[in-house]
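Quick one: the structure is below, and I'll ask about it shortly.
Then we have chain A:
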Amino acid sequence: MNLLSVFLLSPFIGAVLLFFIPRGSRTLIRLVALLSALPPLALSVYLPFVYDTARGGFQFLGEIPLLPELGIAYLVGVDGISIALLFLTAVIYLTAIFTSWRIQTRDKEFFIYLALLVTGVFGVFVSLDLFLFFLFYELAVLPMYLLIGIWGSTKEIPGRGVFGWTYEALKVGTKEYGAMKLTLYLLVGSAFILAGIFYLAVHGGSFSYLALQQSLDLPPDVARVLFLVFYVGFGVLAGIWPFHTWSPDGHAAAPAAGSMMHAGVLMKLGAYGVLRVGFGLLPEAGAALAWLVGTIAVINILYGAFGAGWQDDIKYLIAYSSVSHMGVVMLGMATLTEPGVAGSVYQMVSHGIMTGLLFTIVNLVYHKTHVREISRMGGLAHFQPVLATAFVVAGMTSLGLPGLSGFVAEFLVFLGAFTSQHPWWAVPAIVGALLTSIYVLRAARNIFFGPAPVHAVEDAQGSEVVSIVCLVATLVLLGVVPRFLLDSLQPTVVEFLKLFGG
Partner candidate 1 sequence: MNPVFTLLVVLVMAASLGVVLSRSVFRAAYFLAFALVGTGFLYLGMSPIFSAVQILLYTGGVLTLVIFAVMLSGKPELSTVFHRPAQGLIAALLVFFALLSLTARLPEPPEPRTIPVDVFAAYFFREGALAFEILSLLLLAALFGALAVARKQGGEG
Partner candidate 2 sequence: MSFRALLFLSAWMFATGIFGVLSRRHVVALLLSIELLFNGVNLALLTFAWAYGALSAASLAFLGIAVTVAEVAVGLAIFLLVVRLTGKAAADELKQLAG
Partner candidate 3 sequence: MQTASLLPVWLVLATLGLTFLVDLSGRPRTALRVAALGGLVALLSLIWTPDGAFLGLSVDAYVRFAQAVLLGAAVLALLASPPYMRHFRMERLAGDYALLLLFTLLGGMLLMSVRDWLALFVAFELLSIPLYAAAALNKRSPEGAEGALKFFLFGSVSSAFLLLGVGMMTLVSGSTAFSSVVVREAFLPAGLALLLVGFGFKVAMFPFYFWAPDVYESAPTPLVAFLSVAPKAAGILILFRILQEVVLPAGLSSALAWVAFASALTMVVGNLLALPQTHLKRLLAYSGVAHIGYVLAALAAGTAEGAGMSLFYFTVYLFSNMGAFLGVAAVEMMGLSPTLEGVAGLYRRSPALAMSFLAFLLSLGGIPFVLGFWSKLFVFFAAAQAGLWVLVFLGALLAVVALFYYLNVARWMLIVEEMQEEPAGPPPAAVVALVVMAAFVVVVGGLVPQVLVQPALLAAGG
């Protein structure tokens, strides 16, 4: 029983146990969910210390042959990058449970779907067999759909512009629309990935990532096409520019835990995929197309930052900021320099935690005030000091204030961009941070500051405060002591860059 299987089994067993608990006993349900979240967190905190940085590469390997004829096996292993992302997922899962502690309707099902979703995500970060990777990748589809479909929130968006009439036809903005759009986008991406993985398996001989790393040599142009297929496939989930439109609708419709998991973790899944499968298995093609990845990342950063400025709905604002920050992740990756890639992975973790916190706050504000339009809000800090402070801290992280995790990530990406072949990339990276500070702090002012609102509003209660405190603590921890993750991440990145003659 491999150590890493704990990541998979703990939430899955939690889901199975929850299945048998009667619907009435609310606290028991939450306790089981919580218990299913603790082992992965403990393990993910333990891993960075016990990961042997000297040896590097994939460690804690475990293999159980599933279908030898087709070259499929349960192959698991982690390196610095996976450790960082496992830590992110574990933290987000725990805090997602706390945030949804007070959910009223159908709570048993809620925690079951959440547990299944996390199992899928853990599976992706842990598995080294591409088939298994794809399997866990697709596992996240259904729970996400149901989470948004059942517990989501609706806000009709009237149609305007040249395709305006389709908006009423498809009821854009409702939670069904958001759930379906998000799910189908994930699937369109997985269609590309499926084709790519099969091509690799057929030409590389087996699905195992390790074997493919050695045995794979494709003609340059085929490799480039394959890289593009993976880039688009995973990029859809990572929210790269033309395919990002699911992110605002999906996250705006999702409940707190749903958007925490999705914006916080699943978007990183996409970026992780591009890094691990795209750049990892097809280095020459990756290097050749790095300029494309970088340019689109730049568009992402600026597009997201400006897009967020226009939004009047707090959830859409956070969703667009996620698009912008994912741009920073992709930019870091595209630089193919050590600080760049390390910064990119660090930004995945930092942005994951930060977006988790932002969505928690935004959803709590929505649930307590039933208002999503910023123009109709103001002075909430009078009644919600905890939420206000947390929002400012999260905002500061997003604009890269030192002492919080955002700075480490964005500065590394900024330095990496400056020392890469396209130094001009550094300008959008730092300008992006400036633009972020504009819309985030302006939102903070419009929502929380200013004269007190007419009727009192409830502040974050019990478990919600715990969730917020955990997330803020993680942001500070990652900001002040980056070596917690970087010690294991850095050797992996160096080894990763050897593929590119680094």
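Per the selection procedure, all candidates are chains of the complex that A comes from, given by their letters.
The rule is short, and it goes like this: a residue touches a chain if its C-beta (ideal position, glycine included) is under 8 Å from a C-beta of that chain, and two chains touch if they have at least 3 such contacts; residues count from 1.
Keep in mind that what you see is a predicted model, and the values were worked out from it rather than measured.
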Exercise. Can you tell which one of 1, 2 or 3 makes contact with chain A in this complex?
Key: 3
Quiz item: Tell me, which parts of chain A touch candidate 3 in their complex?
Solution: 66-67, 69-70, 120, 131, 134-136, 138-139, 141-142, 145-146, 149-150, 176, 179-180, 183-184, 187-188, 190-192, 194-195, 198-199, 201-202
